[in-house]
Every structure is written in C-alpha cells, then in structure tokens.
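With one protein chain removed, the remaining protein chains of the complex are shown where they sit.
What follows is subunit A.
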Amino acid sequence: MSVLGLYVPGTGPMHRVPAGPKLLALLVLGAVLIIASHLWLSVGALVFALLLYPAVGLGARRAWRALRVLWPFLLAIGLFQALFVGAWTEGARLCAQLAALVLLANAITLTTRVREMLGLFERLAGPLRHVGVSPDRVALVLSLTIRSIPMVAVALNSAREGYRARGIVGRPHLMVVPVIVHLLRMAEATGEALAARGIDEDERVERA
C-alpha cells in the first residue's frame, strides 16, 4: 500500500493486537537478544521474523524489501567484524540480530495505524505534562516527522528534474540550495495549514 513502509490495511493476527503489547514484545525480544548475545538465538530470531511476514498476511516480499534497504549496512558490519576484529561469528550474530529487530519493527509499523501509535506515544508522554511538555505536541511532532518523508522526496525529485532539464551534468551540489528552499517553503506552508486547521491550539500572531 505505502511507499513509506507505513500501515497496510488488513485483518491478520498482528493487525488485531494493540500497539502497546506489540512494542513491548519488541522491546523484550530486543533486550533478550542483546543480553544473551548468542549466535543461534539471533539466527533463530531472524528466521522467526522472516516466517512472521507470510504468517500474518504481510507477504514475504515486504520482508525482502526491508532487508534490501538494510543489506549494505549488514555487509559493512559483517566485513568490519570479520576483517578488522577477526570474529566472523560475532559479525554474523550482529547482522542476524539487527536484521531480525528491523524486520520485527517494520512488521509492527505495517500492522499499526499511525494514529494508534501516536495515541500510545501521547499516553506514554502523559507524565511529561508535569514538566511543561504537551503530550499532544509530542504526538504531532512525530506525525509531522512521518509526513515529512514524502515531502523531502518531492523536493529532491523536483530539484533533480530542474537540474536535468537545464542540462547540468556532474555538479550535484547545485541541487542543495533548491532542495533547502523547497523544504523551507513546504515547512512554512505546513505551519500555515496547522494554524488554519486549528491543530496547534496556541493563539498565534503572524507578521510575516
């Protein structure tokens, strides 16, 4: 559904579990893997994560997509451990551990609506109200961060198109300023939209 690895509509078992228990399970598993530091336990977790995708209706292709993004990092970690530290088993363990945790975190993202996640973060940030932090605003910042990913992609594509249309070759640094200007304009427009929709409740005086 999404190019961003966000929510995929569905009714599978992971879709039915609330965000809190899913994140807690990930936290516990991550802690166990790191504390145990055991090669075969990490490999087992990776196999489990790979089997989880088809089992909960997400399809193996989505697992592959997540790994495809990750493989350069895994390769770099594995090579570093094998060549410079001389511990290939440690490299394999780290790679399996990282891949398993990324796959499981991605599965949670794919089966949890952003609003559900934000609701959870808002509740978790609740105690911060006592030190002057607004949980609403924390949730809003997180949602805007997620929303800004396609915005950055749009800005990059737009700058790249302009760069190519003008026949410029071999000077990619010339795209930096247009991308920054585009992003600043988008940020300003988003701020204006937030205010217009009354989402940021503070009284606001604009004198641009």
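One rule holds in what follows: contacts are C-beta pairs under 8 Å (C-beta built on N, C-alpha and C of every residue); 3 or more make two chains touch, one makes a residue touch a chain; residues count from 1.
By definition in this document, contacts and distances are computed from a predicted model.
**Student:** Pick, from "UDP-glucose 6-dehydrogenase", "Branched-chain amino acid permease", "Small RNA 2'-O-methyltransferase" or "ABC transporter ATP-binding protein", the protein name that UniProt gives for the chain of this complex that is not shown.
**Tutor:** "ABC transporter ATP-binding protein"
**Student:** For the chain left off this view, which of A:Y7, A:Y53 or A:F121 is in contact with it?
**Tutor:** Considering all chains, including the one not shown, the answer is A:Y7.
**Student:** Considering the whole complex, which of A:P127, A:P150 or A:P172 touches the chain not shown?
**Tutor:** A:P150
**Student:** Write down which of A:I35, A:V131, A:A165 or A:A196 is the residue touching the left-out chain.
**Tutor:** Touches the omitted chain: A:A196.
**Student:** By the contact definition given up top, give the residues of subunit A that touch the hidden chain.
**Tutor:** Subunit A touches the chain not shown through residues 1-4, 6-7, 9, 113-115, 136, 143-144, 146-147, 150-151, 154, 186, 189-190, 192-199, 201-208.
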